[in-house]
Structures are given as structure tokens and as C-alpha cells.
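A single protein chain has been removed from this complex, and every other one stays in its place.
Just so it is clear, A and B label the chains in written order, and each chain counts residues from 1 on its own.
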Amino acid sequence: MPRYIVSRLGLAVVMALLATLVIFLIANTVPGDPALAQLGDLAASNPDFLKAFRAKWALDEPLWTRYFIFLKELAHGDLGMSIASQRPVLDDIKNYAPATIELATVGFLLSAVIGVPLGVIAAVRRDSWVDHVARFVSLIGVSSPTFWLAFIMLAIFYGELQIAPGPGRLDPIAFAPPNVTGLFLIDSIFAGDWNTFRDALAHLVLPSIVLAAATLGLITRTTRASVLECMHQDYVRVARAKGLSERKIVMRHILPNALIPVVTLGGLAYANLLTGAVMTETIFSWPGLGRYTFRSAAALDFPAIMGITLVVAVTYLIINLLIDISYALLDPRVIR
Amino acid sequence: MSVTAQAGVIAVDKPKSLWRRNFRRYGLPGIGAAIIVLWVLVAIFAPLLTPYTPELVDVTKRLQPPSQLHWLGTDMLGRDVLTRLIFGARISLFTGIVVVLVAAVFGTLVGGIAAYARGKTEEVVMRITDLVLCFPPIILALAIAAALGIGATNTIIAMLVVWWPKFARLARSMIIVQRSQEYVEAAVVVGYSPARILLRHIIPNSVGPLIVLVTLDVGNAIITFAGLSFLGLGVVPPTPEWGSMVSEGRELIEQWWVATFPGLAILSIVLGFNFMGDGVRDWLDPKSRRW
Partner (left out) sequence: MQDLTKIAPTDTTTPQDAASILDVSNLRTYFYTDEGVVRAVDGINYSVAPGETLGIVGESGSGKTVAALSLMRLIEDPARIVSGEIKFDGRDIVTMSLEELRKVRGAGIAMVFQDPMTSLNPVLKIARQLVETMVVHGRLTEEQALDRAIKLLGRMGITAPERAVDSYPHQFSGGMRQRVMLAMGFSNEPQLLIADEPTTALDVTIQAQILELIVELNRDFKTAIVLISHNLGVIASVCSRVVVMYAGEVVEEGPTDKILADPRHPYTWALINAVPRIDRHVPGQRRLVTIEGAPPDPLNLPAGCRFAARCPFRIEKCEQHPELLEISPGRKSRCWVTQAGQDLPPPETSRDAPAEAKARTGGHHGETVIKRGERLLELRNVVKHFPLPKTTLFGKQKWVHAINGVSLDVAQGETVGLVGESGCGKSTLARVVARIHEPTSGSVMFHGQDIARASQAQIRPLRRRMQMVFQDPYASLNPRMTVGDILGEPLRFHEITQSEKETRERIAELLDVVGLTPKAATRYPHEFSGGQRQRISIARALSVRPDFIIADEPISALDVNIQAQIINLLIDLQERFGLTYLFIAHDLAVVRHISDRVVVLYLGSVMEIAPADTLFAEPLHPYTRYLISAVPIPDATIEAARQRLPLQGEPPSTVDPPSGCPFRTRCPIAQAICAQVMPPVAEVRPSHFVACHFPGQF
């Protein structure tokens, strides 16, 4: 096991290094002057800024030298300056990350808590009404564009029915709880501020449902397919021949096997939610990484986009590493 | 539950509804195909279907609700939503199909060569796919599209970069499975050349899952392109495109029609491809019990 983890970790580090190279190459092979792209028109019009920038990133040196400088700066946490906010990209990311983590986690839990049981029941009661409902839900989930779903939910539940709060993490007049983790739900509990907690929770409902929709579809589909596959394995028949109840057969024999691919998919889905909530956050004015990404893209804020891409790639790698490790824990055959 | 039912009740129970099974087998894929054909026809005959032009700005008519004149209302600049929707079908269908087909052909070739060459080539190719797959697709496409600049062509290129690796992986694994089959060994023993074995024996037996993935994936590509357009990267305004239409209407909760209809259009076409993809899978692999 330790050997396996070390090996996986090594692979992840190698991949992370390669990812930095990819990002560096994208950033430095942009058509036009990289200095111009990365400083923005305003700053680039100042010759002093331009000069300092060229010197810092050694833009006149060959590509390899520049890559090593890039790596060195990276090691110090320097992802460059955002053109739009005129602040270090890393600071911006640190600022926006908690909102995204909160939303993604709630959305993911929602989809997993509904999707896994739904998939299991749909498989066990194949062709029953549960199966048909599950199929419908998952098809709509994977087929509707997130940005549109977000709009519709907002239009119906906030605009028309007025039973859901509007965009944002909190009511415009409310104050954020004292910052501990940056997650409003947890911080408000720490502060004992139940009004804020309720407000934060209410604001989470619509965006997390939207975010969960597509993931829910995927998780339900995968769970159902995987359970169906396992239901016809010989060991299930053996379990039945032992006299186990159907419930025990499902819980003890089918699920431990069937959930292995679901864990992989779930991990990837969570990674996607953490990194890909762009549309949902934009529509719900959610002050997270996704909206930051959207704004940076809209403003062609190049350093910010590259910074986000890098952070997101590393997050992806870490989650993949965790998937690999949990895979090994769940399936004894992985490590020989 | 089905397991207990089969193990418990002995009485002759009603035979499975043939109607329902046939609907699953032919009905839904049929509906999917009909939706797709409909949209293709709409895209081809777009100018004949509407009296307006998609770019015609008329600020005096801005944000009109659906009416006899404008069936789906007008947008902020007074453009007819239905007209833009009809013309928008062109770019959505085109990008979705082009991205998936080009990625599938390129990915299959790369994956096939990797599987066949083995050794170092395979190692390098598969590491590259790993590398691409270690970025979240939307973000990587976003980064590349941002680097290349706004425009449909650049967005398509960005999507292609993100899209081909999954086909390379699938093709490689399919070919590896086929390669050790006895009929391929028999072909080796007869003396055929590697190219002939690959083209005539292995690939015809590997295309099934690839076709399924292609069909199911066109929907994905359409959604992704619309998403990038929504973010302002896909098409240059005022080109009509569904994602950017939703984007234009996203603040207009009162004027719901501006964003709702383009979204429904995306939903319908994606559902169409999903229905058809499921049908193709059932047809190629009747034993599969997925939906």
C-alpha cells in the first residue's frame, strides 16, 4: 500500500510539472506580445511597467530559461497580476475559493445522496416506475445546459413564485459571518449566528440544485449500470444460495463491488464541480472561482485565466490521486 | 423487486409488454432521430422559414413578449427571437458534429497507432492523453480559446484539443481487446500485413463503441460550445448562437422568453442525440441493460 501511494504520488507530481509546462506554453505562444497580453493595454502603455515586466520574466531569454523562471516564481506563489483586479492572481483565487468549495460540496453531496440510492433502486427494480423516473431525471439532467437551467430556476422560483432568495451568497443587507474558513455555513455556526446560517443555506438551495442536476444524472446512470452488472455476477448467486436475504445481498455483496466505479466517477464529478461551476456562479452572482473565471475570460484577463487553469489542474490531480487511493482501499485487487 | 419476484412467485405472470419494449427499442431512438432531422432541415432552410433576418436591429421593438408577429418575442435589440433561434441551429449543429467527428477520427487514429505500435510510442501518446485529461475540459478550452482569441473557429480548435483524448483512449482499449482475439491471430497466421489486419479485421470490429460514443457526444459538444459562447468566447456578436442568446437574456428574468427558448432548443437537440445514442448502443449491444 505505501509503495502504491508513493508511486501514485510520484506520478501526480510529474503530471503537475507537465501541467505547468502546458500552461506556460499556452501563455507564451499566444499570438502577439506576451507582455501585452499579460499586462493588459493600460499597463502596457506605460514603458516602465513594460520594462520591469520584461525583465522579471526574462522575455528576451530563450523559452527554457523563461520556463524555469516561471517555475521559480510559481514556487513562491507568484501567479502574476490580474489585469482586471490589479491584484496578485493567487490572492484573488484565495478570496474566491471558499464560496466555490461551499457550493460545490453542497451540490455534490446533494447529487450523491440522491443519485446513488436512485441508481441502486432503479437497478434492483428494473422497469418499475422508479426506474423510469430515474431515467427521466438523469436524461434531463445530462441534457440540459447548466447555464440555462440556472436561469430557468431563478426565473421560476425567484422571479415568478418568489419563494427562493435572489442571486448571491447572502441577502444584500446581511453581513458575512466572521471569516474563519470562508464557508458561510460553517462560519455562521462558529459564530452562533443562526439567522445568517439560514440565509446562507437558503441562498445555496437553487445554485446547488442546478449544479447537482448534471452530476445527478451521471451518478444515477453509472450506479444503475454498475449495480445491474454486479447483480448478474456468480458471487451474487452464491450469496443467494447461502440463504442471505435480498437486502443483505444488495448491501453486502453487490454494493461494495458496484460502487467502485461510482467512486471514480463521483470524484471526477466533484473535481468538475469545484472547477467548472462557471455558468452557475455567473448566473447566481456567486462570488466564487467560477464567476472569477467568467469575468477573467470576458475581460481577456490572461494572467488570471492561466492562474486559474493551473490551480484547477492541480486540484484535479489531487482529487485523481485521492480517487486512486480510495480505489485501492475499496478493491483489494488493485495492489498485488 | 425483480430478483425476489422471479425467485418467489411461480404463477405464470403476464408477458413483458411488447409495446413498451418496442418503444424502448425503436420509439425513443426514432423520436431522437426525428428531432435531429427536424433541426437539420431547419438549419438548411433557415432563410425560408422566417420573414426576418437574424441581425436586424429595431430598438423600437425591443423586448416584446411572444405575439402573432414575433412568435417567440424579441430581444434587447428588437431582434426576432425565433429567427435567431432558427439561424442559431446552423452553428450549433455544425460545431457539435464537426468537433466530435474530427476528434473521433483523429483520436481513433492516434489511439490505433499507439495500440498497434506498442512500446515507447504508445507510452508517449498515452501520457499526452493523460495530460490533456488532467485539465477540466471547460477550463482548458476556455484557456485555449482565450489565448487564441474570440471566434467560432478558435473555439472549435480549443474544443478539439480537449476532445480527442477520450476517443484515443477508447480506440486504444478496443483495439487492444480485439488484437488478442483468435480471429486476429488467425489473420496473422494467414500472413496478412499489419495494415490490412488493422483496417479489415480489427477496426470493423471496434467501431461499435466508437459510434455509440460519437452519437452520445455530439450533444455534449453542442452544450459545451453553447457554454463557451455563453461565456462570450464562442461567436462574435451579432452572429445568432443559442448559448450567447441565453447569455444576452440571463439578466432578463421578467422577459423570460429571451433566454428560455434558446435553452429549450439546446435541450431538445441534446435529448435527440442522447435518445439516438442509446438506440445505437442497444442495437449494437443488445445485451446491454443501460439506459
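By our rule, a contact is a pair of C-beta atoms (placed from the backbone, for glycine too) under 8 Å apart; a residue touches a chain by one contact, two chains touch by 3 or more.
Computed from a prediction, not measured in an experiment: that's the story for all the values here.
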item	value
Chain not shown: contacting residue from A:233, A:264 or A:326	A:233
Residue among B:71, B:106 or B:192 that touches the chain left out of view	B:192
For chain A, the residues touching the chain missing from this view	3-4, 7, 10-11, 232-235, 237-245, 248, 252-253, 256-257, 260, 330-333, 335-336
Positions on chain B where the hidden chain makes contact	2-4, 6-8, 10, 12, 15, 181-183, 185-194, 201, 204-205
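Keep this in mind: only the chains that are shown with their structure count from here on.
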item	value
Rounded Å distance between chain A and chain B, as computed from the means of their C-alpha atoms	22
For the chain B and chain A complex, residues of the former touching the latter	1-4, 7, 16, 20, 127, 130-131, 134-140, 142-144, 146-149, 219, 223, 226-227, 230-233, 243, 246-247, 249-250, 253-254, 256, 259-260, 262-263, 266-267, 270-271, 274, 289-291
Residues of chain A defined as touching chain B within the complex	15, 18-19, 22-23, 26-27, 29-31, 124-128, 135, 139-140, 142-149, 151-152, 154-155, 158-159, 221, 224-225, 228, 231, 240, 246, 249, 271-272, 275-276, 278-279, 282-283, 293-294, 297-298, 300, 302, 305-306, 308-309, 312-313, 316-317, 320
